[in-house]
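One protein chain is absent from this view; the other protein chains keep their places.
Chain IDs A and B follow the sequence of writing; residue 1 opens each chain.
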Amino acid sequence: MSVSRLLFIAGLSAAVAAAAGLAAGVSAAQDHTAATLKPASDFEQITDKTARAVALFEEAGKVIQHPRCVNCHPAGDKPLQGMGMHPHQPPVARGEADIGMPGMMCGTCHGPANVDVVAQAETIKSIPGNPAWHLAPIEMAWEGRSLGQICEQIKDPARNGGKTLDEIVEHMAHDDLVGWGWDPGAGRESVPGTQEVFGELMRRWAADGAACPKA
Amino acid sequence: MTFQMITTTRRGFLQGAGLVIGIAVAPKAFAASVAQGVPAGGGSGLPQMNAFVKVGTDDTVTILSKHIEFGQGPFTGLATLVAEELDADWNQMRAVHSPADDKVYANLMFGMQGTGGSTAIANSYEQYRTAGATARAMLVAAAAEEWGVPAAEITVEKGRIRHAASGKESGFGALADKAAQQTPPTDPKLKDPKDFVLIGKDLPKLDTAEKSNGKAIYTLDVLADDMLFAVVAHADHFGATVKSFDDGEARKVQGVVDVKQVPQGVAVYADNTFAALKGRAALTVEWDLSKAETRSSSELEADFAKMVAEKGIDAVNKGDVGKAFSEPGVQSLEAEIVFPFLAHAPMEPLDAAFVMGDDGVLDVYTGAQFPGGDHMAAAQVLGLDASKVRLNTQLAGGSFGRRAQFGSPYMQEAAEVYKASGGKRPLKHMWTREDDIRGGFYRPMYLHRMKGAIDADGKVVAWDQTIVGQSIMGKASTELDDSSVEGAHTLPYAIGNLRVISHNVALTIPPLWWRSVGHTHTGFAVETFVDELLQKVGKDPVEGRLAMLTNEPRHTGTLKRVAEMADWGSAVPVGRERGVAVVKSFGTYVSQIVEVSRDEGGFPRVHKVWCAVDCGQPINPNVIAAQMEGGVGYGLGAVLFDEVTLGEGGKIVQSNFHDYRSIRINEMPHVEVAVIASTEKPTGVGEPGVPPIGPATANAWRRLTGTPVRRLPIVPGGVS
Partner (left out) sequence: MVSFTLNGTEKTFDGDPDTPLLWVIRDFEKLTGTKYGCGVAQCGACTVHLDGSPRRSCITPISMVEGSDVVTVEGISGAEADAVHKAWLALDVPQCGYCQSGQIMSAVALLQLTPKPSDEDIDGAMAGNICRCATYQRVRQAIKDAAGMMEG
């Protein structure tokens, strides 16, 4: 199995996504309030820059450590599912390109957008989807790590996909797959706040020196 | 018995290649609106016939299977019986489902038509061979007449009829019409088993090709012009009924045609399946729970536990169990084992199609395990004379017991739905997977209290077992249901003092037999507990069992064979342990040895299963092996992962394969099967592969971890 073949397939599914556009059968975006994610401005009264950066990252950690995010940053080869973070059913594995195994790729079930499931299990209201649906590479595994460890990991180009701090902030603030966390489809709890508020927390954290929590 | 030969002058049965098993497209003359569906008897519009074999002018030989084909192999098995005595060539054999008829097509062990209890081959062994022998005699008589030679000089081999002296030779087809005019022999002679040429051979199955290219027709695939599709909104509590419903939103769904209340819930009718589902999702139904089961599973279990102390029914009570336990030097062991409700979850959820034929007879298509019962239920609900309903058994996507129900409650629902539609259009009624998992008719929940006594010599001297659970056969609280205790009260081990007590619990949750019936739990309880007793006195699980199987040569035969296969006693890889179990069910003896390790999640991983089966005269060893492999997988999946539970207030918790797990390919052990050579009468293989796998696995697990399995499934919540 060549990685290029898999990537070719991934490219195809992205093309399908583009063609589908505003596909019907796609979950309507839910109205999420920022009530449970404090805006960066709330941290301005912290005068110590390092302490403020740590506080900002801890707030952002409510998103980063949410099962919606960690489930696809597993420590092993298998994604997790649900708020209980149980192993994914059906059993799937990351494969060479983090998009599944040949014959059962992520795209075998996950399309370019969330899909509502109609009149089936009340515990499966939708199948999540995104044009870029895939697992975070193993070096970006977050499962089982403390927020401090994740913070150091995010800053380390060897473990963040070779990104600069600015690129990390940009990724967190605007990446579409990251944004899926705020629009995870019917029957799924979204991560707190909005991507905009989260992005601003990350931006200020970086601007304040990107200090990490101790644990 | 005699058999009528049906010739091609009777309507349209054998018209050529289009009528190959399972892919027949109904002739247009049958019912103009049926686009796809397999008529019973293989020929539409044919009168009900007392026939098991049809010989076509095209040289095909078609057997009418009185048993439903849902993977266990009766099409192939019954065709083998006929072909053997007919001296047919295997390539000319075909099979279709027979019409529904409780007399002509009775299961000779039931007295009515039905598939179950692993009886298809056992009850048909002589009947279908006789049918083949009868057909052969009539073909020979036709040849003798045609050629003017003595019948005694004619031979038949691989589908060719020959007269050596004159050099005459013919296939079956050319003589089929003439053969049908012959008088059937009154007592056709059957072959001596030593002369079998087909029975006992690995003949290819008749239905593999159609099941590998998408062409096999199941009930869900029955199509008709202008068909309505219906689903029913069901309650998620047992015993709940519709209090009220609002169908305003449902009726707005594009494609929804109608909404009606039926006794089982609220039916939504639409022009396609998805519209029906979308309409169902848009319904608001208020349920009346006043007569519903509102206890949770744990409350039920507590109530079961209380019943253990109450007076039950003695299934067996020999020797003096009480005295045996109080003898000096006796040590005892106790265990309580809890078994959950299990859904059958066949791949094809229950479904049925209704199409009015152009002859004014309503064609009902379904995977009928009790065709006569389904036929009557449909006729009764619809207020039709039985002659105005034709039941067409279709290939079914599994069953495992689910499609065999006294009173046919599923068919009652489907017929109510058709009736409420007004019958103006053909209709297909389908259950979703959720309807299936939540549909009840489960393997009941059981609680076993076990007590065993071992004397100073390490011999098991007393066995005291109490079983609490629903009676599948619906027996009253004072009446023994053998199916609750089978395998326990008939304990094969020679133990002088044996008592098995049964308590029948009445619940709103409907019970049903589930692949291997009582043996699903008695096999587990008996075989894990005997293993613990043997371990307690340091005896080898195989040797210890053999020592107690003093009067059971066929148990012993399979146990010795499986021990040889597994090289029992040889070194086991580090981190693994082995377990054994032997269970006789439905007249068939199966011993299994499993090799188990602990997986990364801390649960059992079964790597390998050795299986020895004695089912008497093997008809098709390859089919037997397949049934053992399948039985192992089906039983293992349930033991590891499956339970249907009632949550707080009695609401059913599970609903689909994500929380009612099926074993998957990555969890399937490699199964090696040995079929014991035998000339005993053949017995069934559909169920007997199931009972030993659970206890063998639990025994290996206990020896690996020191922890006995007291509650199923082994993996809590089914998610590992």
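Going forward, a contact is a pair of C-beta atoms (placed from the backbone, for glycine too) under 8 Å apart; a residue touches a chain by one contact, two chains touch by 3 or more.
Values in this document were obtained by computation on a predicted structure and should not be read as measured data.
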Of A:C69, A:V118 or A:A207, the residue in touch with the unshown chain: A:V118
Contact with the hidden chain (one of B:G56, B:G523 or B:G637): B:G637
Return the single residue from B:N656, B:T683 or B:T697 that touches the missing chain. B:N656
Consider the whole complex, including the chain that is not shown, and state which of B:G398, B:G469 or B:P604 touches that chain. B:G398
On chain A, residues whose C-beta touches the chain left out of the figure: 1, 5-6, 9, 12-13, 16, 19-20, 23-26, 89-93, 95, 100-105, 107-109, 111-113, 115-121, 124, 127
Need a quick check: the contact residues on chain B for the chain that isn't drawn. 35-36, 70-73, 204-205, 207-218, 220-221, 223, 229, 254-255, 272-275, 277-278, 345-349, 395-400, 430, 432-433, 622-623, 626, 629-634, 637, 656-658, 662-666, 668, 670-671
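FYI, only the chains that are shown with their structure count from here on.
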Centre-of-Cα separation between chain B and chain A, whole angstrom: 46
Once bound in the complex, which stretches of chain B touch chain A? 231, 274, 277-278, 280-281, 432-434, 601, 655-659, 661, 664, 666, 719-720
Touching residues of chain A toward chain B in the complex: what are they? 86-87, 89-91, 118-124
